[in-house]
Structures are given as C-alpha cells and as structure tokens.
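Complex shown without one protein chain; remaining protein chains in place.
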Amino acid sequence: MQTPIPLFPPNASSVATEMDLLYLFIVAVCGFFTILVTAMVVYFAIKYKRRHPDDVGEDIHGSLALELTWTIIPFILSLVMFVWGASLFYRLAKPPADAMDIFVVGKQWMWKVQHPEGVREINELHVPAGRNVRITLGSEDVLHDYSIPAFRVKMDAVPGKWTTMWFKATVPGVYHIFCAEYCGTKHSGMIGQVTVMTPQDYEIWLSGGRSSGSAVENGERLFAELACITCHKTDSSGRGPTLIGIFGSKVPLADGREVTADENYLRESIMDSQAKVVKGYQPIMPAFQGRVSEEHLLQLVAYIKTLKKK
Amino acid sequence: MADASHLHAHGHPSTPLGAGAAHAEHHPRQQHHFYSMDQQLEASILGMWIFLVTEIMFFGGLFMAYIVYRTAYPDAWAAGSNHLNVLMGGINTLVLICSSVTMALAVRCAQIGSRRGQVVNLILTILFGTVFLVVKYFEYAEKFEHHLVPGPHFDPALPAQQQIFFALYFIMTGIHAAHMVVGIVLMLIILGMAWKGRFGPDYYGPIEVSGLYWHFVDIVWIFLFPLLYLLGAHLGH
Partner (left out) sequence: MTTAVAVAEERHSYLDAPYGIAAWLLTKDHKRIAMLYLISITVFFAVGGLFAAGVRLELLTPKGDFVTPDVYNKLFTLHGIVMIFFFLIPSIPATLGNFLIPIMCGTKDLAFPRINLLSWYLYVIGGLLAVGVIAGGGVDTGWTFYTPYSTTASTTNVALTGMAAFIAGFSSILTGFNFIVTVHRMRAPGLTWFRLPLFVWAHYATSLVMILGTPVIAITLTLMMAERTLGLAVFDPKIGGDPVLFQHLFWFYSHPAVYIMILPGMGVISEMVAAVSRKQVFGYSFVAFSSLAIAILGFLVWGHHLFVSSQSIYAGMVFSIITMLVAVPSAVKTFNWAATMYKGSVTWESPTYWVIGFMGLFLIGGLTGLFLATLGLDIHLTDTYFVVAHFHYIMVGGAIMAFLGGIHFWWPKMTGKMYPDAMGKVTAILVFVGFNLTFFPQFVLGYMGMPRRYHSYPEEWQVLNVLSTAGAGVLGLGYTLTFCYLVWSLFKGKTAPANPWGAKGLEWETSSPPPTFNFDADPVVTEPAYNYKPAQEVHVG
C-alpha cells in the first residue's frame, strides 16, 4: 500500500496481509470510539453550556441499561480481537514441519547467521522466497531480539536457551533487520538486512558462498574433538546413554520426571549436565558451560538430530 | 460560604473547636486527629496488619523464585539442603517460638497492667532474638568455611545450579535476619517505654502492634526452615 507518508512496512511475508488487516480492524474500532466519545463530550459542552452563574445540571443518577450496553459491546469487540489475535499468534508459534532451518546467534552487537549447508553471514540473512524458514535463535551474552518488520515477526534471543520463529518470505527484495531488545551501547547498531531471493538465485548464492562445512559436519567433528564418544556410544554400553534416536524421544529422569528431548533439552544437557540426569545413570557428565559457544552448540545439536535408529 | 446546614459542632468529647483546646478527658497518649483512644488503637492495629501484608508480598517474591527453581532443579535443591546445618536451624526455630511466647506474654502483661511482667518478658524476647542472630552468625561462618558461598570461591565439585540454591538461602535468611534486627531495636524501644510504666489496660497499642510484627517475623522463619533445611532424603551431611 503506497501512501504519501509510508504507514506500513513492505508486505513481504505470508502473514503480513493478515497482520495489517487485523491492525486496520482495530484502528477502525478505536477510531470509531475515539471520535464518538470526543464528539459527544464536545457537543455536550457546547449544547449544555452554563447560561447563568448559579445554574446546576439535571438530577440524573444513571441507567443500568446504558451501563450494560457499554460494558457488553466493548467486551464483545475485544473478544473478537482476542480470538483473531490468538489464532494468528498460535500459527506464528508453530513452525510448519517442512520449514528449512537457519541458525542465528546474537551477541553484543552483531548477528551471526549460519545456514545448515555451511554458509555463514554476519548481520545479513539470505532466504529463498516461497519457502517456510525456521530460525533457531540463541544469544551469547544478554537479551537480544531478532526483528524483521517487513515479515511482521520478531522473537527474543535469550541467553541460556534457544527460541524459534518462522516466516515465509513472499516478495524478493531487501528489508531491515533490527535488534529489538535493548542490549547496551550499540543496540541501535545491531541491525542488518534480509535479502529475499528467488529459489533459483538462492541455490546459486548458497553454492557460491564461502563454506566452512555444513552444520552437521561441524557438529560431528566437535562430537569427536570434545570426546563425547567416550561415554555416549552407539549402544548402551557407555557410561552415558546412547544418543542414537534421542531427538524427539521421551527421556526418563533420575528424579522421576519424564521430558521430551527437544533442542533445548539437548542444549541444556551439554551446558549444564547436572540439571536433568537420566534415570539409571551417574551424574558424572562434565558441564560444557564456558567451553563451547552457542554456534558450536547449534552444530552439535544439528549433528545429534541426525543420529537415527537404523 | 455554601449551604452549611449539614455542618454543625458535634458533641464529640475530645473535639477541639478551632485551634485545639485541651480537654480533661483526653488521654495523654491520644493523638489530636483521633476522637477516641479506641479509634486510635483500631487504626494502629489495622495499620500494622496492612504493613504485614506488604511484608508477605516482599517475602513472597523470594518464595516465588524459590518455587520456580526448585521445580526446575529438584536434585540440586535437595543436595543443597543437605549441606545446611539442621541442628542450628532447629535450635533457631525453637528459640524463635519461645520468643513469640514471651512476646505474647509481654502484651498480656501490658493489658493487665503488670509492669514487672512486661519488662521480664520483653527482656527474654530480646534475649531469644539475640541468640537467634548469634547462632545465625556461626551458621554463616560455617558456610564460608565449606566454600558454599556463591561466586568465585564456590566449591567447583558441586553442580552449578546449587549456587542458585545458596544464593536464595543467603538472601532469604539474610533479609529475615535484617527483619530480626529491626525487631530487636523495636523491642528495645518498647522495653524503655514499658520500664517507664507507660502501658496499661487503657493504653497498650504500641506493644500490641510491635508484638504483631514480632510474630510475623517468627512465622516467616517457620516457613523458611522446612523449605531450606528439610529437603532431600537424608538429614545430615
């Protein structure tokens, strides 16, 4: 939508139109009530202007009918907003199963992007149009937030865990990326740009980019370098549980709980190994906090996810 | 002036007209803006209860943090609890309960006008409170010796999340101890007033509301003790 002063960011993702429509709906409702009430108040002030210094107003106390009307109608309107908003929110929280992965790590004051195929970027992000993209977000230090207004999405990057967001870019072009959670001196400098390319151009770009090995290859290398294989063998004979088939499985813990082994579980088990000790095993795994970076963690977990039962 | 038909001098016994005329029926401890000692006492008690509600919310934040982390790290919590000295904690619990008994007796003595009873019981209360703080000092010293203070000197053999347990241990018991110190200072002031025979059946507000504060600090400890000291399958080191 082109207006003399731009009112909307570019419409560049699959949810942008719906987001803008929801916005306009609420603008309409709010605009209506603002104009209605303000006009009423001004009108009353004029129509009932005091004529004589000793005049008083009429003795009117209230009206239950009016109170119910102006309680119920606003409540119903707000319920409509709630339902529509919650639906959109839910869909934005659940990346589609076929989404391609990209890893993004924020640190003061830059964004480090890693494509699974191995291409890395700093502050830039290249994505293909028309494909669902799931971003796994991490932070190396303080809170950050990866915000792409043209796609209408953002998510906090929280140190100590991974968060995810997803989008489907629709229109090739270049759009702003901002850090949207205050993080210190260069918070307003922690910006970048996302380049949406046609799928063919994206493939070309991927293969031409400098690659230092795919995420899975790097993860496999780290797995050996950090000697994980010493305890986590391909069968249950090691001092630690085997990691074959672990991703997505249900894991019984020593304290009686059962958790699902998602990315955050794997991350926590590497960084803070005593947090969730598996039932039947001794709490002897060293913690790798401070010994492995967020990017390495992403690579390790990408590798572990490929360990499937034959 | 506008219609004043609903304003008239009212026959309240202690209402000054204009700039505060003294009245014979005025209790010497009645403040000028109250119209009776009853109103003053009720206001003071309501005030202290409201203040205690704010204290519940204050400690409540700490209990919330405790609940969140205990749910996340039950093993670390149990293990951390095992490092605490149950004997010292237990002694302190008994000591505080006794101090609440003597506090209640002190208030009762004020209400029946026994000056000696008030003084004895207040001194005992203060003594018990001081014993609590002394035991606490030894407890903290022990933690320092055993490298259980979070930070660079924390025992590296222990899992990292136990530091959070000990951080909360120090903060919760530390803030409680600070409240005890305030309580003891308050009791010293009340002791001074009781010694001068200020309190009696017609005036015991200050000692009653101070007693409420003291009981509250005691109750907080009753919650802290099991939550911090009595977790885990084994009691002991």
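We call the chains A and B, going by the order they appear; numbering starts again at 1 in every chain.
Note that a residue touches a chain if its C-beta (ideal position, glycine included) is under 8 Å from a C-beta of that chain, and two chains touch if they have at least 3 such contacts.
All of these numbers come straight from a predicted model, not from anything done at the bench.
Novice: Which of B:Thr125, B:Gln163 or B:Ser210 touches the chain that is not shown?
Specialist: Here the residue in touch with the unshown chain is B:Gln163.
Novice: Which chain B residues touch the hidden chain?
Specialist: Missing-chain contacts on chain B: residues 1-4, 6-10, 12, 15-20, 31-34, 39, 42-43, 46-47, 50-51, 53-55, 57-62, 64-65, 68-69, 72-73, 76, 150-152, 160-161, 163-164, 166-168, 170-171, 175.
Novice: Tell me, which residues in chain A touch the chain that this view leaves out?
Specialist: Here the touching residues of chain A are 5-9, 15, 18-19, 22-23, 26, 29-30, 33-34, 37-38, 40-42, 44-45, 48-51, 53-63, 66-67, 70-71, 74-75, 78-79, 81-82, 84-93, 108, 141-143, 145, 147, 149-150, 152-156, 158-161, 163, 176, 178-189, 272, 275, 289-290.
Throughout what follows, only the chains that are shown with their structure count from here on.
Novice: As a quick test, compute the distance in whole Å between the mean CA positions of chain A and chain B.
Specialist: From the centre of chain A to the centre of chain B is 45 Å.
Novice: Using the touch definition up top, name the residues of chain B that touch chain A in the complex.
Specialist: 72-76, 159-161
Novice: Where on chain A is chain B touching in the complex?
Specialist: Touch residues, chain A against chain B: 254-255, 272, 274-275, 277, 283, 287, 289.
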